Every structure is written in C-alpha cells, then in structure tokens.
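One protein chain omitted, others in place.
Then we have chain A:
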Amino acid sequence: MQDIELALSARNICKSFAGVAVLKNVSLNVAKGSVHALIGANGAGKSTLIKIITGAYTKDSGEIFLEDIEVNMSTPMFANSKGICAVYQEFSLVNTLTVTENVYLGRLEKTSIGTVNWKKCKAKVEEILLFLESDISPDAVVQDLSVSQRQVVEIAKSLSHNAKVLILDEPTAALSDKEVQVLFKVIRKLKNDGVAVVYVSHRLEEFPQIVDEVTIYRDGKNVISLPIEEASKSTIIKHMVGKSVSKSDPIRVKQGSIAIQVSKLSSPGKFQDVSFEVKSGEVLGLTGLAGAGRTEVARALFGLDKESTGEVKIQENVVTISSPMIAKKYGIAFVTEDRREEGLIMDASISDNLAVTVLERLKRKLFLSKSKIDHHSTSSIQNYDIKCSGSNQVVRRLSGGNQQKIVVAKWMATNPNILILDEPTRGIDVGAKSQIYTLIKESAEKGLAVIVISSEIPEILDLCSRILVMSAGKLTANIENVDVSQEDILEYATQ
C-alpha cells in the first residue's frame, strides 16, 4: 500500500445520529487512477460516509486526506472545489435547462461587461463531452435526454470541477446493458486520466469488468478490502452478510386454475400483442432489457394505461381494468419499481403508509378504529420484519430494504389473488432481498399468481418457474425454467 499514490484517504471516521453510531472508525483508501467499489448492505454506512466525504454531513471525528493533505470538508461546494464530486442515483439536474447551463449551473463564465460568456462555456462543455466520446449537444435540453445521457451530463459537470475523486452511486441501476457498457468506457477513460472513482453498487456481477479494488462495510465498520481478483461474488456476499448465501432453486408449488389470462394486449408505441396466462401458485418471471416494455405491460394490467387494447380474463371472466381502484377490486396488487415516487408517501408514518390500501377495512362503523390501525401496523412490522423505531417513524428515514417491505406489506394486506412485483429488489440489501424472495415463495404456496418483473436475469432464474422475455415491445419467449441459462435469455431479449 505504501508505494501506491492515494487520491483519497478517509481515516477512522465516526458519525452518530441522535446518539446512534452509524460509522464506527471507518476507513477508505482510494488509489489514483483506480476504480474502488464500496459495498455493504443498506444501512452499512456507505451513504453516510459518502455524504461526509462530499461535505453534505460533518464527521464527529476522523480525518480526510486528499493526496496526503488533510482537508475539512465543510460544504458540498468546498468539496467540489477540491475536486471531489458525486453523481447520485437521483440526478441533480435542472430538466428545463440546456446541458451547458446545467454543467455550469451557478458559475457561468462572464464576459468583461458582465454578461454570460456562452461561447466560452459551450466550448468547454463541448471539450468535456468530446473527451467522454459523447454525441450529446451542449445545447440539448436535459428533459429531452435519456437517463444514460443525463448521467453523462452529470459526469461532465463533475469533470468541469476538475474532479480528482468521482463518486458514482448505483450508476448502472437505471441503465440497459448497452448503456452500461458505454458508462464503463467512460469510467475507463477517467481512470486512465488519473481520476479515482468510488463505485457504489449492488450489481456484483458487473464488478470484474470495471472494478480494481473493493472495500466492504457491515454495520458501520470496515470488514475487508480486497483486490478484485480475490473478490468473487460469493466472497463479497459472504463478507456483506457475514454468512454464505446459497443459490436457490426456482419456486415450484402445486399450481391451480388460471388466475389471469391476457390475450393480444397492445398499447401504441409501448408493446404489441402480448399474450400469456398465470396460474394460481405460479411464479412467472417477466424480463428483458430496459425499454422492452415490461413495466408498461404491468401498468396496463393495473389500469394505468388508458390506450391499451386486448382482452384480460380474471378467473375466466373478461374484465375491463380502467383504474388501479378497479384492479384492486379484482384482487390485483402492484408493487411498483419506483417506491419513492409511486410506492410510498415518504413524509408520512409507517402506520399511515401501511393503512393506505386497506382504509375501508380499518373502520369500525363510520370511523377508523385506532386500535385496528395500531394492530395492523404492529402485525405488519412484525410479519415483514420491518426494522424501525416504531410505527410512527417517518418512512423517509428507513433504509431502501425496509421501505420496500412496507410497499409489499401494504399490498399483501389487500389479500390479492394476483401479485405483480416490478423490480422488487432494486437498490435493497442482500438481507432484505432474501426476505422478499421468501415472501414470494410463501405467496405462491398460498395460491397467489405471482408475476416478477426484473432486469436481473439471475434473479428471474432463481425464482420463477416460467419465464417470459420481452424485446422491443414484443414477447419473444415463454419458456419453462428448466435448463435455461442467462445466455439463452439474453438471446431472446436481443431478438
């Protein structure tokens, strides 16, 4: 370690919130020109450390060195000026402004008479985009760009600060496989340019392609740092959870009658002629690359697509599902992929969030019964192992895994016959993941028809007894999960 030049060294960082220690003597050493993965289950302390490094939080104790000089990161602006930049999962771009204006937001170059020197700004942005080998126009308005292009704009913004340390938080979560490769190319370029990249991600399969070294945290402490050659997926998971996780067999329980049958479901510009059926007790996987139309099909089944056509039969009756309310009446539950925007009321309590789907049932005569609500939230918290300080805690303060459990719990409370889960394990830790898997299994055993939508093919292979693959809005495969490999599915997904 001695002879490697460190770009960033955080040493013995401690941080507590309201008396609860979140980081206990945590360290992170990132070499210049390397990609360093920071891994840990949700709640392990990754985000807190990153916020301390970027000046969003102040540390209680410990030191941060940049190229061997100790610095006190007082504000995000100061960290930026020192060359520490972060690109978060939720972008901080102004969607209505151009790329140039976003990159230079708040620090547009001025001419001698005080007006904005657009020429100079644009030229600089062009230069950065050229370096990133991107074809985005500096004049493009951000809202017209794709997610991966927006990410490039965020990275360009960091580079305009002369970033020496670039922190990427779950950068591949919203990208298609092809876009991931473009991102990796950009990261490699940055690396060759001497930038140290801190890479926070749950997608362990991607690590061998891009990461040089990994550091694993658990419960606010360092567990281990390893070069990537020694960090296989199972090794990493073992260190993350403290115990080894075995690969599970797909869920196969006794199947009943057809719960939902979809014939020639189409929606202009989204998907065409999608037909399939799900039996009760069956776990059906729906996969494909980003933009294949998986989520769109689910939204149509849940009454969220006004333009969809085709026939949906539930328990042999043809039904018209024109709104989520009606979908709920037919026993459909839908756990959306975007729990922050669509799944939860982030500033409301756990109890309120759990009650929202079953308000009618929590009544005693005309009024809501406090004891019924309390009983409902306590039993949900217990049954779904939601880690919290109490049912009055605000949902925003929970980890992603616990938030997801609340979304699942509030839907299971409706006693659905058909459970649709869209990316149920996105951005949640390994522990919560296995709990969600168990829950899917139990639901199937109870006789629910389960549809799991996921872009993580191994997850689909682990869970589902039958797999649908979509590509460009069309169903390209409907296969039993017997001797199916990841390669087979990718084959269908790229048809």
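Operating definition for what follows: contacts are C-beta pairs under 8 Å (C-beta built on N, C-alpha and C of every residue); 3 or more make two chains touch, one makes a residue touch a chain; residues count from 1.
Keep this in mind: contacts and distances are computed from a predicted model.
According to its UniProt record, the chain left out of view corresponds to "Ribose ABC transporter permease" among "Aldehyde dehydrogenase family protein", "Tryptophan synthase beta chain", "AzlD domain-containing protein" or "Ribose ABC transporter permease".
Touching the chain that is not shown, out of A:Ala140, A:Ala173, A:Leu226 or A:Ala348: A:Ala348 (per the contact rule at the top).
Only one residue in the set A:Lys191, A:Lys410, A:Lys441 or A:Arg466 touches the chain that does not appear here, and it is A:Lys410. One of A:Thr357, A:Ser380, A:Gln404 or A:Thr425 touches the chain omitted from the figure, and that residue is A:Thr357.
Residues 14, 16-19, 21, 60-61, 302, 304, 323-325, 327-328, 334, 336, 341-348, 352, 355-357, 359-360, 362-363, 366-368, 370, 410, 414 of chain A touch the missing chain (whole complex, contact as defined above).
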